[in-house]
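Complex shown without one protein chain; remaining protein chains in place.
Order as written gives the chain letters A, B, C, D and E; numbering starts at 1 within each chain.
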Amino acid sequence: MSGDTLIVINPNASQAVTDGIKLALDPLRGFGTPIRCLTLSEGPPGIEDQRQADLTIAPMLRLAAAQKDAAGYVIACFGDPGLHALRDQTPLPVVGIQEAAVMTALTLGQRFGVIAILPASIPRHLRAFGAMGVLDRLAGDRALGLSVADLADPDKSLDAMISTGKRLRDEDGANVLIMGCAGMAQYRQTLEAETGLPVVEPCQAAAALALGQIALTLSHKGTNDAG
Amino acid sequence: MSGDTLIVINPNASQAVTDGIKLALDPLRGFGTPIRCLTLSEGPPGIEDQRQADLTIAPMLRLAAAQKDAAGYVIACFGDPGLHALRDQTPLPVVGIQEAAVMTALTLGQRFGVIAILPASIPRHLRAFGAMGVLDRLAGDRALGLSVADLADPDKSLDAMISTGKRLRDEDGANVLIMGCAGMAQYRQTLEAETGLPVVEPCQAAAALALGQIALTLSHKGTNDAG
Amino acid sequence: MSGDTLIVINPNASQAVTDGIKLALDPLRGFGTPIRCLTLSEGPPGIEDQRQADLTIAPMLRLAAAQKDAAGYVIACFGDPGLHALRDQTPLPVVGIQEAAVMTALTLGQRFGVIAILPASIPRHLRAFGAMGVLDRLAGDRALGLSVADLADPDKSLDAMISTGKRLRDEDGANVLIMGCAGMAQYRQTLEAETGLPVVEPCQAAAALALGQIALTLSHKGTNDAG
Amino acid sequence: MSGDTLIVINPNASQAVTDGIKLALDPLRGFGTPIRCLTLSEGPPGIEDQRQADLTIAPMLRLAAAQKDAAGYVIACFGDPGLHALRDQTPLPVVGIQEAAVMTALTLGQRFGVIAILPASIPRHLRAFGAMGVLDRLAGDRALGLSVADLADPDKSLDAMISTGKRLRDEDGANVLIMGCAGMAQYRQTLEAETGLPVVEPCQAAAALALGQIALTLSHKGTNDAG
Amino acid sequence: MSGDTLIVINPNASQAVTDGIKLALDPLRGFGTPIRCLTLSEGPPGIEDQRQADLTIAPMLRLAAAQKDAAGYVIACFGDPGLHALRDQTPLPVVGIQEAAVMTALTLGQRFGVIAILPASIPRHLRAFGAMGVLDRLAGDRALGLSVADLADPDKSLDAMISTGKRLRDEDGANVLIMGCAGMAQYRQTLEAETGLPVVEPCQAAAALALGQIALTLSHKGTNDAG
Partner (left out) sequence: MSGDTLIVINPNASQAVTDGIKLALDPLRGFGTPIRCLTLSEGPPGIEDQRQADLTIAPMLRLAAAQKDAAGYVIACFGDPGLHALRDQTPLPVVGIQEAAVMTALTLGQRFGVIAILPASIPRHLRAFGAMGVLDRLAGDRALGLSVADLADPDKSLDAMISTGKRLRDEDGANVLIMGCAGMAQYRQTLEAETGLPVVEPCQAAAALALGQIALTLSHKGTNDAG
C-alpha cells in the first residue's frame, strides 16, 4: 500500500548535502505531493568510488523500507547505487538521479556533457551510460580537476564548474550540461548564464520525474528486476 | 516573456482526439500550472505518413506563436512533427510526446516496446529512435494490424492493443510499453493490467516532463537548433 | 508514369546556389539522362535552422509534383528537408544530398568528417546521422567559424574550408571529407589537393546515385514511409 | 595514369556467373564508360567460406594490375575479398559489391534484409556490416536453406529467394532487400514484384557507384589503407 | 603484497554450487597456480535478483580481504556483483565470470547466446552487456522456462538447456553459447555435442583469464574505479 510522500534519500552522511538537495527541490513543492529528504547516517561522508557506493545499498534499502508513507523514492547519489535493488524491494516509483538527469538532458540538447567531481568517477559514469544505451548522445565527461581541499571552497568549485562546462561546450560539442553530483544546485543558474547552455541538476530532474510518475500511477510495476 | 500556461497542441484536426488528450492529463492538473489543449484546425483528420506530418508544421508554428500566455508547449503527435522547428521559434520548453514517452519508458524497464497504429509508421519511428540514439533499448515496434474500419471500433482496438502488447512482451522481450499514438489514454489501465507491464501514454509523459521543466525554468535556452 | 529527367530542387531561393549546383553536375551529363535544376522561389535566401528547413517542405512538394517529366528527384539542401515526405508523394527515386553524401563517403574512407557552414547546423546533422545509423563512422563535424559577412568572401570561405578540413583530418582522424552544404563544388578540387583526402560534394553524390537508380529502375517502390 | 574502362572482376572461376554479371550491367551501358567483366581463372568454382575468399586475393590483385586501361574496379563477390588490398595497390576507384549494395539499400528503406545463399556466410556478413558500422539498420540476414543440388535448380532458387524475402519483410521488418550473392540479377524483377520491396542487386549497385566515382574523379586517393 | 593462490568466491551459500565450480576448474590445475574455491556463508541460497546480488557485496569484500595468500580473485556469480568494488579494494587481478564469459565467447563466434536460469535475470544481463558495450554481438538471451522445482531435477535442467541452446542457435543466430549461471559445468560437454556450438562455462572462462593475468602480472593496477 502506497503513501503520499516522495522520499528522497541522500546515501552519504552529509546533512549539508541533504540540505542542499532540499533547497533545490523548492520549485517542485507546488506539485501537490509532500517531499521528504533523508540522510543515510550509515553512509560515508562522500561517495568516491564504486566500493563506497555499493556499501550504501544495504542500509539504504532498510531506510527506504522504514518510510511507511512513501509514494515513491529518489536515490540522490550520481551513480544510482541500489536503484535496481530498491525496485526489487518495492513496486512504488523509484528514480535514480543519474538516470533521470540523462533522460531529461536528452530532451534539451543533442549531446550532453557531464561535469564530474573526481576523475575516478568517469569510468563508473561510462558503465552507467552504456547500460542506459545512450553513449551516442554523450559529448564528454570531464572532471573538475580540483584537489579535495579546493572542492571545499565554493568560489573555486564554481570557477572550475564554469571552465569545465565551457570545455564540454567548446571542445566536446555539448549542447546541454549535467551536474554529475548531488548538492550543487546553487551553482545551476550561474552555470547556465556563463555557458549559455541548459544545465540539468540531477536531484531536480529526478524529483520532477518521480512526481510525474506518482501522479500518473506509473511505475516499474514490481516485476522483479524489470529495470 | 513567458506566460503561465502549458499549451498542448494536437496537430490533427480531430476534436475527439484533443478531448481524449485533455482527459488523459487530468492527473496532472494539481501541479499548479494551467494546461490548455488545442486542435490544429488546418491539420488532417489523422496523421498517417511523413508527408502529412511535415505539412502540419507551418500552421502549428503559427498556432503556437499566437498563444501569448504560453509557459511551454507539448506537440501531441507521435512523430513529434515540428519539434525542433518550434524550439527554433521559442526559448520556452517544448516537448514532443514521442521523445518524452521514450525517455520516460527508459526509466521503467530495460527494453521498451512500441504499439504502432499502422505498419507504415514503424520506419518513421525507427528513424526517430535512431536520432535519439536509443535503439539499443528498443525491444520491438509492432503495428496493431487492424484495418481503418476496425480501428474505429474501441473493442477491436483494445483487443489488438492487448495482443500486440503481449507479443512485444513475450516475443520481443519488452519490459515496458509505449502507446505509439496520442488519444488512447483510456486504454492504458486495462493494458497494464492485461500485460503486467508499465504502459507509457505519451501525452501524459510529455505533459509531466513539460510541467517539470516549466517549474524548474529548464529549457533548451533558445540556442538555435540546440536540440 | 515516370518521365525522363532528373529534377534537382534547390529549396532555397538563391539562383546563384542553383547555378553552382548546375555547374557541379556537368561531369554527369554524359550518363544519358537530362538533369534540370530548379530554384524554390518560396524558399528563404539560405536555410539556417530546422524551422526554415521545415517550412520549405510544402512548396517543395508542390514544385516536385508539377514536374511532369520527372524520372527522379534530388533535394539539394544538406539536411534533406522533405526527403521522406516526397517519397510518400511519389514512387520515383528521391535522393537527399546529405544521405547520398554520407553513403558515398562511407565507400571512400573509414571515418568521415563534415564541414558545416554554421555551428547551429551540427546538432541537426547529428540527428540525421543517428537516424541513418552511421555515427560509428563519424570522425567529426566542425563549422567554418566564419561570420555571415566573411562567408560571402570566396577567399575567406576557401581558407576556412581548408583549415577546417585539416582539423578534421589531423585532430578527428577523418579519412574522407563531406562538404556540408550545397553550392560549394567549386572548392572541391582545391580542398582535395590541400588535404590529400577525398572530398564528397553532396549534390554530385546525390545526382550520381539518382542517375544510377533511374537507370536500374530502383526506388523505394512507393511503399508509404518505407524510407 | 588511369584508363577509360570500368573493370569488374568476378573472383570465382565460373564464367556463367560472369556472364550473369555482364547481363545485369546492361542498363548502365549508356553512362559513357566501357565496362569489362573478367573471370578470375585461379578462383574456386564458388566462394563458400572466408578461407576461399582470402585465397582469391593474390591472383585478383595480379589480374587487376594487368588491366592497363582501368578507370576503376568492382570486386564482384559478396564479401568484398581484397577490397582494401586493391585500394592499397591503386589510387583508382575500387568498389566492393557488398559495401555498395548496403550503401545503396540504406537510401531505399530504413532497415535492410539480406538473402544469403549459405548459412555459413552470415557471420562473415555480420563482421562486414559491423566494420561498416551499419548494424543498427540491419533487419535480418537469412539463408535460402537449399542444398547445393537444389541451388542449381533455378525454380527452386527463385522460390526460396521469394520466401526468404517475405520472411525478412514480415518477421524481421525489412523495407529493402539485398541479394547476398553475385550473379542472381535475373531474379531481381520477380523478387521485387512478389515482395513489394525494392531489391538491390549488388553488382548493379557497385557498378553504378563506380561509374559515378569515375565521372566525378572521386576515389580514396591512394592514401594507404584509407578505406 | 600478493600471494600465490587464485581465490574463487561463490557469493551464494550453496556448498554444492561451490563443489561444482571446483570440479569445473580441474582442467586448469596444471597452470601452476593453486586455486581455492570459497563459499560466502552470508550469501543467500541462490541469487535471483539485483537486490540479493547487491547484498552479497559487503560480506564478499570482507571474505576477499581475509585471503592473505591471494594472487587474484574470481567472483563466481553471473552478474558479477561487487566486481568493481573489489577492484577498488585491491590492485590484484579481479575477474567476474559474466565479463570473462562474454569476452571469451567473442573469440569463438560472431554472435553469442545466453542461457539464463530465470526470466527476471535477462534485464540484469542486458544492463551488463550494455555497460560492456557488446550488445551488437548478442544473438539472444533466453531463460530455461523451468519452475524452481524443475530446476532441481538434473534431467529436466539439461533438457531445457539443450532446447534453449537450440532456439538461440536456430531462431536467434547464435554461433556460441554462454551458460548464464555458475555451477552448471557438468552439462557443458553434452550441450556442445547436442547443439554443435562452442559452450562457454563462465567459471572456467574466468579462472583461465585470471590465471593468465596472474602469470603476466597484468591487472587494473589499483587505479580507483579504472574498470
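Keep in mind that, in the parts below, a contact is a pair of C-beta atoms (placed from the backbone, for glycine too) under 8 Å apart; a residue touches a chain by one contact, two chains touch by 3 or more.
Note that the coordinates shown come from a computational prediction; the quantities given were computed from them, not determined experimentally.
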Please work out which displayed chains the absent chain touches and list them by label.
-> A, C, D, E
Contact partner of the left-out chain, one of D:Thr5, D:Gln67 or D:Gln89 = D:Gln89
Using the definition of touch stated at the top, determine which of E:Ile21, E:Val114 or E:Met132 touches the missing chain.
-> E:Met132
Using the definition of touch stated at the top, determine which of E:Leu106, E:Ala120 or E:Ala143 touches the missing chain.
-> E:Leu106
Where chain A meets the left-out chain, the residues are 122-123, 126-127, 130, 135, 141
Interface with the unshown chain - residue positions in chain C | 109-111, 136, 173, 175
Residue list for chain D contacting the dropped chain reads 48-55, 57-58, 61, 82, 84-89, 120-121, 123-124, 127-128, 130-133, 135, 223-227
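We take it that only the chains that are shown with their structure count from here on.
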Indicate the whole-number Å distance between the mean C-alpha point of chain A and the mean C-alpha point of chain E.
-> 31
Where the CA atoms of chain D average out and where those of chain E average out, how many Å apart are those spots?
-> 41
In chain E, the residues touching two or more other chains are 123, 127, 130, 135
Looking only at which chains touch which, which shape fits best: line, ring, star, complete or other?
-> other
Which chains touch, pair by pair?
-> A-B, A-C, A-E, B-C, B-D, B-E, C-D, D-E
